[in-house]
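Complex shown without one protein chain; remaining protein chains in place.
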Amino acid sequence: MKKVEAIVRNDKLSFIKKALADSGFSGLTTYEVKGRGKQSGIIQILNGTKIFADLLPKTKIDVVIKDSNLDKVLELIIANARTGSIGDGKIFVSDVEQVIRVRDGAKATEDEEII
Amino acid sequence: MKKVEAIVRNDKLSFIKKALADSGFSGLTTYEVKGRGKQSGIIQILNGTKIFADLLPKTKIDVVIKDSNLDKVLELIIANARTGSIGDGKIFVSDVEQVIRVRDGAKATEDEEII
Amino acid sequence: MKKVEAIVRNDKLSFIKKALADSGFSGLTTYEVKGRGKQSGIIQILNGTKIFADLLPKTKIDVVIKDSNLDKVLELIIANARTGSIGDGKIFVSDVEQVIRVRDGAKATEDEEII
Amino acid sequence: MATQEDYFGATQQAFLVGWAPVAIFIMATAGFGLLYAGMVRKKNVSHTIIMINVGWTLAFFAYFIIGFPLAYYSTHPILGWPEWIPTIANPLPPILSESGAYGIAGSPSGLGDMALWFKMSMFMITALAIVPGATAERDQLWGWVIAAAVIAIIIYPLIEHWVWGGGWLSTIGYIDYAGSSVVHLTGGMLGLTAAFIIGPRIGKFVGKDKTPRTFFGHSIPWAVLGAWLLVFGWFGFNIGSSTATDPETINMELAWVSITTAMCMAGGLFGAALTSRGHVLTSMIGLLSGAVAICSGAHIMHPIWAFVVGIISGVLTTFTVGFLEHKLKIDDALAVFPVHGACGIWGVLATGIFGAKAIGAHPIYGFELEEWGYRFVVQLVGVVAIGVTIAILGLILFYLLNKAKLLRVSKDEELFGLDISIHKTYAYPEEMMDKNE
Amino acid sequence: MATQEDYFGATQQAFLVGWAPVAIFIMATAGFGLLYAGMVRKKNVSHTIIMINVGWTLAFFAYFIIGFPLAYYSTHPILGWPEWIPTIANPLPPILSESGAYGIAGSPSGLGDMALWFKMSMFMITALAIVPGATAERDQLWGWVIAAAVIAIIIYPLIEHWVWGGGWLSTIGYIDYAGSSVVHLTGGMLGLTAAFIIGPRIGKFVGKDKTPRTFFGHSIPWAVLGAWLLVFGWFGFNIGSSTATDPETINMELAWVSITTAMCMAGGLFGAALTSRGHVLTSMIGLLSGAVAICSGAHIMHPIWAFVVGIISGVLTTFTVGFLEHKLKIDDALAVFPVHGACGIWGVLATGIFGAKAIGAHPIYGFELEEWGYRFVVQLVGVVAIGVTIAILGLILFYLLNKAKLLRVSKDEELFGLDISIHKTYAYPEEMMDKNE
Partner (left out) sequence: MATQEDYFGATQQAFLVGWAPVAIFIMATAGFGLLYAGMVRKKNVSHTIIMINVGWTLAFFAYFIIGFPLAYYSTHPILGWPEWIPTIANPLPPILSESGAYGIAGSPSGLGDMALWFKMSMFMITALAIVPGATAERDQLWGWVIAAAVIAIIIYPLIEHWVWGGGWLSTIGYIDYAGSSVVHLTGGMLGLTAAFIIGPRIGKFVGKDKTPRTFFGHSIPWAVLGAWLLVFGWFGFNIGSSTATDPETINMELAWVSITTAMCMAGGLFGAALTSRGHVLTSMIGLLSGAVAICSGAHIMHPIWAFVVGIISGVLTTFTVGFLEHKLKIDDALAVFPVHGACGIWGVLATGIFGAKAIGAHPIYGFELEEWGYRFVVQLVGVVAIGVTIAILGLILFYLLNKAKLLRVSKDEELFGLDISIHKTYAYPEEMMDKNE
């Protein structure tokens, strides 16, 4: 299984969330973070003037999924998070060994349907 | 070493925390998240009436432990987080390569006792 | 690629952030957490008297980097986070499989420069 | 030697100047500022507060210099050039009448109606504070500074002159004791026109059928506190609107006004709570709806009817919110028209309905049963005249500002939030900023 | 022509109606609402505020219609059918005495004691606002609406009649100037009985020996603000309790009352700060404890003794909290009985102790040294009678509500938090909600 960690603009959360749910990926965990990207001391270009802000508020979305769904999920997130400007965010993918449902202790190593 | 990421009900934190400490697993990091589980648009059944709430506040607990302690820790968390109803949460287990103590730079790759 | 998760004192963030940026590691994500270390029920020694506080506020910094930069980054973080007392924090290192830039979908598996 | 009446007048002035405008001061600015701040998203909190503060700058000064004289120192029924305008050489407003006017006893000092000058500016600032709620989360600062100055100089004084300054509505017996129409309908209607011209927030109406979507505010406690500060100020408003100049009247009026005001607020809270499973924000909004509705007839309505008028106000607000969002597709962000516009109209009409002595209205201020029809028609004519006039002036004002690109921020600024993009700050800076190295 | 006394009375009425009840208004509802909101966990903030708002709905109306006449318009020493009840035809309360009563000068308008009607309702609402603090984080909304109506209609007016409405306690010389017992002991004891019947919050008492556990509130700044708003209102309470009807008395009384009130609060804050390493929440609670204790004898006690009484109040509160939690195992969630009950009792007794002129009490209102024993016994009898009566009535009321399943929420609702499960909201909606798609 894979963990997808997407760091996106705050106002994109609801679109991503909806898109994922519509395609059957309902499970996710999200929280507010502050971040800095490639440009140290990111410069946002607003209205023609440059505005300096070091750390910007972002939303992080963690989704754990089956390996086979990785491409689909990445595509959905990118499609709904992109504006094409600096600050769109980053996605990190890593490996997850086990997923366990607390309610009944079911493990996804045996039954991938619980994710 | 393993990282256990447990997403549980907020009010279960203090029980889990105590249970872990009692068994010698004192180290942990925790923060508030919002989450959505298997059912998109989770429906909480309260008092016989269905209440709709998309993202619900949850607590995430990260515990990094030695491989040999994994089963014990999972067991403790599940036992203390479970109510048997929807919304009990999920646990994700993944691999950690190195643990370093900032105070003295000691690395758990060499000395697992520091975790 | 590697993910470095550093849990440090809140007031060390700006020093770490600056040090990383100065060495060219501008990307990072940070958020507030509460944590407990080796000593269950950490005891902070302040002014000669012991003060008890179970969970203490900390700052978590996530930095994703190329494998080759790991040692450099660890060194920078440790140097700027250390005071030498209990509570300095822990660093966890784990593996990241893919990094994707949302803006243009570029993947770091192919082009490590995007990290 | 000072007469008994002088003593009485001086004390009343001490009270009405010392207490009433100060309470409103807090109300108009802190109350609206914090109420609105709680209702917007975190990224727009600072901006929302500063938009309310605008009343306390140039607009305040401008009303003093021009607006106030326009409203009170001309005898033309519509609007005329004032007989007095303050200068360094001649700074003090002449006394309006021997017995004083508008709640302030004639000043035995001969120094003129400074107190009235002050109190009335507070009413104006309140009307101003209402407006930016409608355009919240997407409006420019300097465009609003200009709009506020225009409103303070001419738009608000026009209506004020009609109703309180001896204009045509006061001549035909129109009743608006503490501003259901002068303050609230004016503010609410200006808000509605501004919201219409500026257009909805990005993402407010979704899909082809434009389903409205709720943007949740960042903090209910702040909204609750703001609403309570407004309630506090409302007593400044309503009690401070007393025109009593002798002991009997003051007794009759102040107690009566206090009780009807409280009753109508309680009714509004109750009505709104009933229809919202006790939702606290809706309930507080209901309380304010009741407060708006009672302004017009606070001195006249029986307390029990005031409670009933309040319940209706609470329900009316909810209904109007739905109508604006689902039917008209206007994004009045913080429900400004439903509260101040709709309930302002309702309050003026309710005065025409419940003001008859036969059904328990004030034994002196109430009107006779036979006047019922006439009174209701006058109230209706007045409220329509004010509503339509303000709608036209508002549409012109905001249309011009929009053309001049002074009304709405850019798409990027809106998405990043107005706090950081316009004012270079966050509302909770420690959590969100760290640019020191 | 109006006499000099009329002028004076009118101005005093303007002041006492215009200022005192409005200050209390803020106090009783906003102050308690925000104090309590800061002291509960995030998941229960909205619910806690709406529970306090309940005073401003049906209960307010019911007290006007029934409770107030019961308290003041019957001559029976215990409780009798009132001689007057408001109707549409006969809406105005007759004047209680020629010179007026209870701080409001007789109305020269002949319109009756509307002002008294208003002021007294504010005291009732304050008593109501105290109660839900004890049952916080686990109580139902509609059960409390019913309980509040019952309290407003009969329970509170009963005690009010005894002490302020000419009942048996007023006859024997019982002193409670501004409500240490009428308002605070009544509210605090109702809270205690409710907390006893409803049972502790899930997880409050842990293990076999039922060790009490602290649930930390979500925000100290909100609790601090709430407490300061209460302090503000307290001056409305205490100054507004003046029964002065001539210039001399008002001079003697208002200044004296202001100073003893401030002194006792300062003492309470100092005492509580000393015993808590300057913990800010504990200190603010200490301030309120002092404020509760001084209500009874604010017009009588010497300022220096008031400071001492305050220090003792601060300590007494801490002691009572421990006693309830560790010995009685009652979960009075927000320390309602320790502050309002215990310090209410202490204040009534302290009036009996420090009210003698010989030790510096008010030169006119204080009592002679020889009365000391009698006065203390009267205070003791009064406070016991009130405490026991309220305890019994409270137990019956909450027992019945509990039987009817109207008192406590379900286990699930409590765990999820009352905001989302009862009111479908969160206190900080933007952070926590997002159900729009």
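For reference, chains read A, B, C, D and E in written order, and residue numbers begin at 1 within each chain.
What we mean here is this: a residue touches a chain if its C-beta (ideal position, glycine included) is under 8 Å from a C-beta of that chain, and two chains touch if they have at least 3 such contacts.
All of these numbers come straight from a predicted model, not from anything done at the bench.
*Asks:* If I consider the whole complex, including the chain that's not displayed, which of B:Lys2, B:Lys17, B:Lys60 or B:Arg82 touches that chain?
*Replies:* B:Lys17
*Asks:* Looking at E:Ala71, E:Leu92 or E:Ala273, which residue reaches the missing chain?
*Replies:* Touching the chain that is not displayed is residue E:Ala273.
*Asks:* Considering the complete complex, identify which of E:Ala147, E:Leu225 or E:Ile285 is in touch with the unshown chain.
*Replies:* Answer from the full complex: E:Leu225 touches the omitted chain.
*Asks:* Please output the residues of chain C touching the missing chain, sorted low to high.
*Replies:* The missing chain touches chain C at positions 9-11, 34, 41, 44-47, 51-55, 57, 85.
*Asks:* Since one chain isn't shown, list which residues of chain D touch it in the complete complex.
*Replies:* 2, 4, 6-7, 9-11, 13-15, 17-19, 21-22, 25-26, 29-30, 33-34, 37, 45-47, 49-50, 53, 56-58, 60-61, 64, 86, 88-89, 91, 107-109, 111, 114-115, 117-118, 121, 141, 219, 222, 225, 422-431, 433-434, 436-437
*Asks:* Could I get the residues of chain E that touch the absent chain, sorted low to high?
*Replies:* Spelled out for chain E, the touching residues are 4, 7-8, 11-12, 15, 19-20, 23, 41-42, 206, 213-221, 224-225, 228-229, 231-232, 235, 239, 246-252, 254-256, 258-259, 262-263, 265-267, 269-270, 273, 276-281, 283-284, 287, 302-304, 307, 359-360, 363.
Criterion: only the chains that are shown with their structure count from here on.
*Asks:* From the centre of chain B, which other chain's Cα mean sits the farthest off?
*Replies:* D
*Asks:* What whole-Å value do you get for the distance between chain A and chain D if each is reduced to the mean of its CA atoms?
*Replies:* Using C-alpha averages as centres, the distance is 45 Å.
*Asks:* Pull out every residue in chain A that's touching 2 or more other chains.
*Replies:* Touching at least two other chains: 17, 21, 31-32, 34, 41, 54-55, 85, 94-95.
*Asks:* Among the residues of chain D, which are close enough to touch at least two other chains?
*Replies:* Counting only residues that touch two or more other chains, chain D contributes 431, 434, 437.
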